[in-house]
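Just dropping this structure here.
Left out: one protein chain. Kept in place: all the others.
Here is subunit A:
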């Protein structure tokens, strides 16, 4: 039987410019999926997946940058990563642009 595990990385994070989630280790997982739920969103939300071999130094993963402009859920798959994952969330637009985010990370062996 395969293993799976869901982590709630953020529950109601208010992002007005940029937020990188805390480093999360998934050394056992072959695949992972982010779910970013924008409960509130004004402006543009840009989501960049980042990977790290040590939890200290990061680079973009081999995943396209995703964008959202309305509240709702955005999800994407990540494979072939090295141990640590995080997502960098940027909000841009008119003054006052902001996002209220719940972020899940699901790993599967």
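Operating definition for what follows: contacts are C-beta pairs under 8 Å (C-beta built on N, C-alpha and C of every residue); 3 or more make two chains touch, one makes a residue touch a chain; residues count from 1.
Heads up, the rule we're going with is that contacts and distances are computed from a predicted model.
Only one of "Ferredoxin-like protein", "Thiazole synthase", "GH16 domain-containing protein" or "Iron complex transport system substrate-binding protein" fits the UniProt record of the hidden chain, and that name is "GH16 domain-containing protein".
Taking the complete complex into account, residues 3, 5, 7-9, 11-12, 22-28, 53-57, 83 of subunit A touch the chain not shown.
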